[in-house]
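Written below as structure tokens is the structure these notes are about.
Only one protein chain is missing; all other protein chains are in place.
Labels run A and B following the written order; every chain starts at residue 1.
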Amino acid sequence: MSGEVVGLWIGGILTLGIFSFIYKDNPFYKFSEALFVGVSAGYWFVVTFWQYFLPKLIDNLVLAYTVLTVEGKIDYHWVYLLGGGLGILMLLRLFPSVGWLSRWSLAFIVGTTAGLQFTRYLESNGIIQVKGTILSLFVWGDLNSTIGNIVIVVGTFCGLIYFFFSKEHKGAFGGAARVGVWFLMITFGALFGYTVMSRMSLLIGRMDFLFGNWLGLIK
Amino acid sequence: MNQENNQEVKSIWEKLLSIDRRIIFLFIAVAVAVPLFFKLSMRIPVTPVAQGTYQAIESLPAGSKVLASFDYDPGSMPELQPMAEAFFRHAFRNDLKVIIMGLWPQGPLQANIALEEVFQDEDIKAKSLQYGIDYVNLGFTAGNEVVIDRMGHSFEESYPKDGQGTPLSEIPLMRGVRNYDNVDLIFNLSAGYPGTQEWVQYAVDVFHVKLAAGNTAVQAPAMYPYVQTGQLSGVLGGMKGGAEYETLLGIPGRAVRYMFSQAVAHAVICMFIIIGNLAFFSIRKRKKTS
Partner (left out) sequence: MKDKDSHWTRVLSLFLFVFVSLFLGMQTCLAQEAEQAEALQDSLAQPPAPPTNVVAKDAPNDNGHALLVIWTLSADDGAGQNNVVSYQILRSDSPDGEFEVRGLVPAGENTYKDKGAKEKEDANYLPPHKDFYYKVRVRSDGIFSDSEVSLPAHAYGQWYHTGKTAVLLAVLIFSTFALVFITVARKGKKLYIRPLAGIEAVDEAIGRATEMGKPILYILGLGSADMIATIASFTILSRVAKKTAEYQTPILIPCCDPIVMAVAQETVRAAYLEAGRPDDYKQENIYYLTSMQFAYVAGVNGIMIREKPATNFYLGKFYAESLLLAETGSLAGSIQISGTDEIAQIPFFVAATDYTLIGEELYAASAYLGREPVLLGTLKGQDWAKALVMIFLILGALAATFHFQFFLNLFKVQL
């Protein structure tokens, strides 16, 4: 019996085990869930070691050391020592007396991410999008574009009104916020539809696996 | 007589609203599974956003280099794997060179699975494609958007070796490919973070490189603003996007085959939504009246 066949059977049985939750919670589901959680944790540990820790820290430090011993130069890869140090500080959380040192690592992560993303979001998701929303409210000879542009401008404006937290939603402001809510809910409806489509696609994939790959009923 | 009938009708609505959800699950399961047994094809209308992705690849002359980033895991396979296979068929048919990479650990493995499938096609076999010359898999590297940013300066800093451990300098396809200036298009398949949004923010808007994408249906609507502003050439949305791509290529595959199941499932869901809303408003009306 080849490994592929064994894999198919394990996959099929575990798929049915997870699906059994649809009926009600049962030991078969509990076993499948526990197996999934355990295997994924183990898999993630292995991936973290071989794909993150080894190539990013160990290999780079070994390279820096090699350059130092062979060529006598200080290579820029020594900077990974800083990353490794911050990682060790993170692990010090396990020791309550020095656990506070992990805040330095957290501060580094949060600070660099914020700095990296600040200008990127402002440019890509802010300025360029605002420019894309500045549209003519009347396009001569093109009714579709006229209506589309008005919808975009009004929807964006009223949506921004809804997310304005410094003023209570009353009067004309409240009316505009209400229009904004309508636009939001229509958008969420469209997103909901898309996501339902996505879920159905995943279910179709699983059904194809069960009936096609596993049971061989679909050619 | 009318009152009795009204009561009957009302109880039916109430029953429908409190139906055991397992019955609904059964309906959905049948709606999804049964069409799979029928080999029925459907007309797949193509949307402009999908056309944009197809055109971005189709307009490339032979020999152009495409950087394909596979940023998804097996959980999104049903939606993105057909797109991956269609992309490889498109690229190899047009004699494009493909540089595969991934920001998710399983991404490059998904690319290999797609390649295995595509290499079984007779017309692809006839091209005798060679690893390192026609395509290369750089594998996964950790760092998320920092990798994207770094690759704008030097691919070798993020990927000193390919997925098989060969230094980039020894790979013929990678000679002369220093950064994004040396690739003609980036094609991204994305299921979340890091994904298409990060490619737009750190590659397109910084290094002015062309990007086309395929996303899960959950993510696709969030990418439409980028298509509207021209930051994205086009986006394939979910399994339907994959089916549109296969239709444009003229090579109907899994995505097209699954569309019948998708359509039937959607029809069943629409039916339940209509019934549910009718029941809800009917009961509300009765409560108001009483």
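In this text, contacts are C-beta pairs under 8 Å (C-beta built on N, C-alpha and C of every residue); 3 or more make two chains touch, one makes a residue touch a chain.
Only a predicted model underlies this, so the values are computations on that prediction, with no experimental measurement involved.
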Chain not shown, its touching partners among those shown: A, B
Selected from A:79, A:106, A:147 or A:217 as touching the chain missing from the view: A:106
Given B:93, B:161 or B:178, the one touching the chain that is not displayed: B:178
Residues in chain A touching the chain absent from view: 18, 21, 25, 30, 33, 36-37, 39-41, 43-44, 90, 93, 102, 106, 109-110, 113-114, 118-119, 122-123, 126-128, 130-131, 133-138, 149, 153, 156-157, 160-161, 163-169, 184-185, 188-189, 191-192, 194-195, 198-199
Hidden partner chain, residues of chain B it touches: 75, 178, 181, 192, 204-208, 216, 218-219, 221-222
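Just so we're on the same page, only the chains that are shown with their structure count from here on.
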Computed distance of Cα centres, chain B from chain A, in Å: 15
Parts of chain A lying in touch with chain B, wherever the complex brings them together: 22-23, 47, 51-52, 55-56, 116, 120-121, 123-125, 128-129, 131-132, 190-191, 194-198, 200-208, 211-212, 217-218
Chain A-facing residues of chain B, complex: 22, 25, 28-29, 32-33, 36-37, 75-79, 105, 140-143, 145-146, 149, 200-202, 204-206, 216-218, 220-221, 225, 228-229, 231, 237-240, 254, 258, 261-262, 265-266, 269
